[in-house]
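Omission of a single protein chain aside, the complex is shown with its protein chains in their original locations.
Chains: A, B and C, in written order; residue numbering restarts at 1 for each.
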Amino acid sequence: MIFSNILIYFVVIPILVLGCLFATKNIKQVRTVVVIGASALMVLALYLVYSFLQQRGAGNASEMLFRYDAVWFKPLNIHFALGVDGISVVLILLSAFIVFGGVFASWRMDPLPKEFFLWFFLLSTGVFGFFISIDMFTMVMFYEVALIPMYLLIGVWGSGNKRYAAMKLTLMLMGGSAFLMLGVIGIYFHSSADPNNLTMNILTIAQNNAIPHSWQYFLFPMTFVGFGVLGAMFPFHTWSPDGHAAAPTAVSMLHAGVLMKLGGYGCFRIAIFLMPFAAQQLNWIFLILTGISVVYGALSACVQTDLKYINAYSSVSHCGMVLFALLMLTNTAVTGAVLQMLSHGLMTALFFALIGMIYGRTHTRDIRKMGGMMNIMPYLSVCFVIAGLASLGLPGLSGFVAEMNIFVGSFMHPDLFHRILTIVGTTSIVITAVYILRMVGKLLLGQVQDKHHLTLTDANWYERLSTLTLIVGIVTIGFFPSFFVEIIKNSLSFVKALVM
Amino acid sequence: MNLNYTIAVLILPFLTFVFLGLVGVKMKKKAAGIVGVCSMGVTAFIAFAAAFTYFFGTDQGQVIDGVRQQLQVFDYTWMQFTKNLVIKIGVLLDPISAMMLIVITTVSFMVHLYSLGYMDGEKGFQRYYAFLSLFTLAMLGLVVASNIFQMYIFWELVGISSYLLIGFYYTTPAAVAAAKKAFIVTRFADLGFLIGILILSYYTQTFDFITLTSNPGAVISSAGGATFLGCSAMAWAMTLIFIGGAGKSAMFPLHIWLPDAMEGPTPVSALIHAATMVVAGVYLVARLFPIYCLEQGTMTIITVIGAFTAFYAAAVACTQSDIKRVLAFSTISQIAFMMTSLGVASQMLDNGVGYMASMFHLFTHAMFKSLLFLCAGAIIHSVHSNEMTAMGGLRKYMPICNWAFLFGCLAISGIPPFSGFFSKDEILVAAYAKSPLWGIWLAVVAGMTAFYMFRLYYKIFWWNNPDYGDHKPHEAPWTMTLPLIILGLLALCAGMIPFGKYVNLARTVEYESGINWMVAGSSVLIALIGIGLATKLYLKENPKPDRMAEKTPGLWTAAYRRFYMDEFYQYITHHVIFAHVSTPIAWFDRHIIDGTMNMLARVTHSTSYSIRRFQSGNIQSYVWIYLIGALALATIVMLCVI
Amino acid sequence: MDYSQFLMMPQEIGLLIVFLLVFLFDTFMPKRLQTSLSYITCVLFAVYTAVSMICPLKGMAFAGMFESTAATFVMKQILNIGMLIVLIQSIKWANEDFTIVRRGEFYELLLVTLFGMYLMISARHFLLFVIGLESASLPLAALVAFDKKRYESHEAAAKYMFTAMFSSAIFMMGLSFVYGIAGSLYFNDIAFKVAGTPSALLIVALAFVISGVGFKLSLVPFHLWTADVYQGAPTAVTSYLSVISKGAAAYAFLIIMVQTFGAVYSQVWEWMLYALIILTITLGNLFAIRQRNLKRFLAFSSISQAGYIMLGVIAANEIGMASLMYYVLVYIFSNLAAFGVISAIENKTGRVGMDDYNGLYHTNPKLAFTMMLAMFSLGGIPPFAGFFSKFFIFMGAVKTGEVAIYILVLIALINTIISLYYYLLVVKAMFIVEGDCVVPRIKSETSERLGMTICTLGIILIGPASCIYTFLTLVVKDGSSMFCFIQ
Partner (left out) sequence: MKFDLTILMYIIPSVIMFCCGVYGFITRKNMIAILISLELMLNAVDINFVVFNRYLFPGQMEGMMFSLFAIAIAAGETALAIAIVINVYRVVKNVDIRELTKMKF
């Protein structure tokens, strides 16, 4: 029975929340429902981590745990197949954290709170569904389920040039998914040497390893670019600044925090994992592109004046780092990529939450018009500084462990070209410091620029809860990276056998 | 007793930091200060105990065959990259780390104590103590690091706590800018450090200091002759690591952050930017010294940069008018001394006397320079200005401070029996041993040091006697004077320690060292000349210095403006990187990349608009298109098939 | 004559019975009961649909001119479902003062066209096919002209009629060539005759045949009537035209192409279709972008949808065929949901402009929601049915394994982005654009609500309910021998 599997509840709970939201009458009920839903997801995610570790501890070394498999579309051999490995487990945990934080960050959502949370939880359904699936069809399905609510979330509740931004974001991401879909279909038809035994199950495909090399040259770029768009890979990243700038707080959080991770996860799970040959042969192209993302995003962020733009470009840089590390195909680098996903998810979510909260008070995001926030709203400012420090890779916070894993791992590549690229990538830590400190310096420190700001208040309880959740995550990763590395480790030994 | 307890020197400051950081705001200021001071006191006690056990204890196997062992007394795997590359949080006790434990905890404790008085009544007093604890934690972690990555971690933490403390007065734009500058410049240098680590670990497959330094020959040969751009991979690695150290230790051309860092509270300058953090670079080179020994190219770079920086900073220091700036440049100069000393040292020559001298100077410098800074702090505290012009004749108002400052100046000038004499003498010996050129060069710089230090001294305590009005300068409270007295005494006698017996390159228990009277005599002579010159020019108010400045306007202004290094960097960052890299990239992104996407949309739209006439509404044209379409289909296929 | 062969066509007979009953009711019903005619028709048709479910018969009739297989049976049932929804949705319109006097004709004509479509689906001989084609399109011309008080209705009818006649002339010209080549008009006989290197005549004949059926499907460049007719015709007729007529033609097209001309697949018509699909999808989309009239907008959208449906034909395999039927089913629900909303609003306010929908969500949330689901489903957004149908039809096409088809699918996929753009424009108008909504709060009729509810349920449930697709595959597999000619 499907309901005896814990994973399915990650989809069931959001759907239940959707159902309950339909029935709600007033804002109080809406809040009750979403808080219960988000907390349930959080508890479930923690329990998943616990039982995952328990199973691993008991010596269950198979690549995917909590497997469930049911035939869905028999003629095409499409299954509803669930399973998680360490990478998905930590990403699910991340998503649960950010959904939880996002609910509180949008506590005072106005107008149409009910509809907002409807879309919000539809998006969560997609995200969780994507992470628990091991069948390409359901992955693509959940992937798109997660994308489309963005349109309305930005379009209705956004600010600024929201219609343009929402349309652009949606179209670009769906454009990526167009390539992706072709890639997935192509993989399906080459998934097995026996044409009567085609499958969508990624584990089986990886095991068969039957995709002809010539086809890999075609399908790998398809899938990688498809997911890479969402991972803000260099020429396809421009949705990110506009989209994030226009999106409401919680949406930015969820989008930068979780949705962009779908890109990295997908690149890994489908492109690299299933087509190791092409991944090795073609990675130089994408390494250059992602390397450009890393440096270019950071340099662009240096001269932006809109807080959200700074952070959006910083996301381009950081997410570029994820893809960059994945393509390095070394064990440590991939670990680093996963950690970077976690770290970037948490800290960007925190950033966007804080920017939203500050914007909600000052009604401007232009750093030239603000200053001295540290005096006015010390709590938010301190959180902001923590997020900034995490972003520039301060040891003890999450960014550091991720980046170090990436750099050390990438530098272990035997090829000189990859090592030189790694060095190019490392320069980002300086540039990151430049723009983060510029932002912190202008926004938080110095004199108060606008005397109207003097009357503003510091965070209230729900804002504190939202930010604290994320900070706890950041610090936990920063202090106990080996805990996460341990969860991921088993999933990678299997990858390593395949890739390196 | 087992030395494992040494880890407490990390845990205690950490707990203090967390405690003060989280609940500090709710506490009374005084209480927070006392918590900080007590915690630091205990830390210092533990550090001292550990150091003394290490040097003098007998039961831990510290000494085997007359050689002091490197003891790994704590070891915790923090993060594992691969089977070999592991970041461990450990405590490595060996002569230099034990010595550093003493230096850091001493100075830090003094500063903690001193700050009780100095920072009294400041907003954010609790935060200040939290940051001090953080810094102490980071610095201690750095020196006891048992592997290079641990060092890097704490290296970064040191950087950030320096940032936080420089920017303590965060409403002052200058402080904010200085903090940013300090962090970014050192971060830039850290990049070199990081890449160096990457290269080093790539070839050696280890981060561990003991493994690296116990067999440096194997480290050098592990690269197997790999070269990059004409230099061997290991030379790259070691040079890059040195760049990291140069950044922290404010070597030219990465020194520009240190003078600005004086915007921070003065005790912070004393602790971080005089005694401890800035010597991290020296410590780093010393830590990897066995490997550096084998890379002669890198050693030459170190020597040249060190020697040049020493001279450069001394020259600038002669002209500055802000007392903290003078001290800052003097710090740069003195650290450059240590660096040069390391550069000229080698295993073969004189049994590494340069190495010992460098560490010795580090030790004594920490004492007298923090003394000088704390004195400066006391002066600023009572005069409320950093500028020399606002001072003069202070000896009458602040006698203790006067004496302490004089002690410091004598020590730094190398007048026996003050501590600086002994350590500087060793450095000169090492330099002469390498090449007389370096020896003479450093001796000249030593003379300049004496000159500008006494210039400073006279300008503050003698010179004229301005009218202080209602706010007569006064002696500082006991919390501030007590550290001055203690450090003054240390500055006087720290040189008497037979340092070489405890710290030397081979870590032997027996070490022959004595004063080379030839060198010592000449250096003292030069120092005295410098002091004499300063006395002549600055003892009493007179127009001679101004006239001299007017006679050499270009030189004086250039030195006063620090030879335009800041302007140069300003130009590079703002006019080259920001204006000609970042802005164009941002423009490119908005207009070319994004423009392409928008153009795709626009082209689609305009195509849509331009083809609308096919839908003309006229049935006959519909039919016409229909027919053409059908025939075209047939034609095309026919052409292809037949 | 063997009358038992009529047993092979139970659905046709059932439909005839319904037709006759409606005719009788219409003729002999007392005036005061007239309003009930629409309900009676609906009930009759529903009963017929339900009853015909139970007796799927397989076999030939009329010397093999007519064939009833599992696939045709299911296809007809799919059309029946669509027809039922159209009937339900048009109740309100049929009972308007203006139409009420003639609504008998409306229903009769509708049923006759459906009969014609049955024949198209089941025909295995071109004579029967032409009869079906004509009887499916001629009554429609009358229906298009139904709205006598609107000028657009007449213009649309004229355009439809003339282009339809032209196209049927071309089509029959093509058939005459085919006859000249093969000497027979039986699908199976032709199939054997056309094998081998195709002659020029065959290519021209095929181009003509394709253009004739492509006209019904409104493939570019044979599509030009579509927008004008959709815009001009009464909304009930438009919705019928856009889904039922298109669905039947698509299936018939597949049968003709695969069963009759399968032997020249890779030599001739694969490439013809290739070009047509690219043109259809792209131009349909490009035209749709600019439209502000929703009916015209949906016309162009349906043109591009037809291009996607054709992917199932070019696939020429079982998956393709099953996916085609599935696509039609999904398309019926999605498009009828959209038309349901449009007609509900048009009936009350007479507005069909996209700008009139600005802020619709604030006044009519349920209508806006239904419309949004329809748009998402048409755009192929999961978890709505449109996603599944699109994915499967792509899979069918890709199964051919040719690189060219991959490129075709890629083009189609890129086009989905354009299509998504204009579907989102509608959503944007309803949800995002601020300002006063010109459409007041509407209380829609029960019948309209019923229709929309069915469609909404369909959109949500058809996708995940895998049994439907599985069932269609089984049905197709039953007659898979027809793919044996494909080369």
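Methods note: a contact is a pair of C-beta atoms (placed from the backbone, for glycine too) under 8 Å apart; a residue touches a chain by one contact, two chains touch by 3 or more.
Since the structure is predicted, the reported quantities are computational estimates derived from the model, not experimental observations.
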For the chain not depicted, the shown chains it touches = B, C
Which of C:L16, C:A46, C:M60 or C:A158 contacts the chain that the document leaves out | C:A158
Per the touch definition above, residue among C:I121, C:A141 or C:C455 touching the missing chain | C:A141
Candidates C:E67, C:D228, C:E318 or C:D356 - the one touching the absent chain | C:D228
Touch assignment to the omitted chain, from C:I131, C:A195, C:L279 or C:A465, lands on C:I131
Over the whole complex, note the residues of chain B touching the chain we left out.
-> 612-613, 615-620, 623-624, 627
Chain C residues touching the chain left out here are 126-127, 130-131, 134, 138, 141-142, 145, 148, 151-152, 154-159, 161-162, 164-166, 168-170, 172-173, 175-177, 179-181, 183-185, 199, 201, 227-228, 231-232, 290, 296
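Assume only the chains that are shown with their structure count from here on.
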Measuring from the mean of all protein Cα atoms shown, which chain centre lies nearest?
-> A
Using CA atom averages as chain centres, what separation in Å is found between chain B and chain C?
-> 77
Scan chain C for residues touching two or more other chains and write them down.
-> none
Within their complex, chain C touches chain B through residues 158-159, 162-163, 166-167, 170, 197-198, 200, 203-204, 206-208, 210-211, 215, 220-222, 224-225, 227-228, 267-268, 271-272, 275-276, 283, 286-287, 289-290, 418
Per the touch rule above, chain C residues touching chain A in the complex are 319, 322, 376, 381-383, 387, 391-392, 394-395, 398-399, 401, 406, 409-410, 413-414, 416-417, 420-421, 424, 427-428, 431-433, 466, 469-470, 473
Over in the complex, which chain A residues touch chain C? Could you list them?
-> 72-76, 78, 137, 140-142, 144-145, 148, 151-152, 155-156, 162-163, 166-167, 170-171, 174-175, 178-179, 181-182, 185-186, 188-189, 218
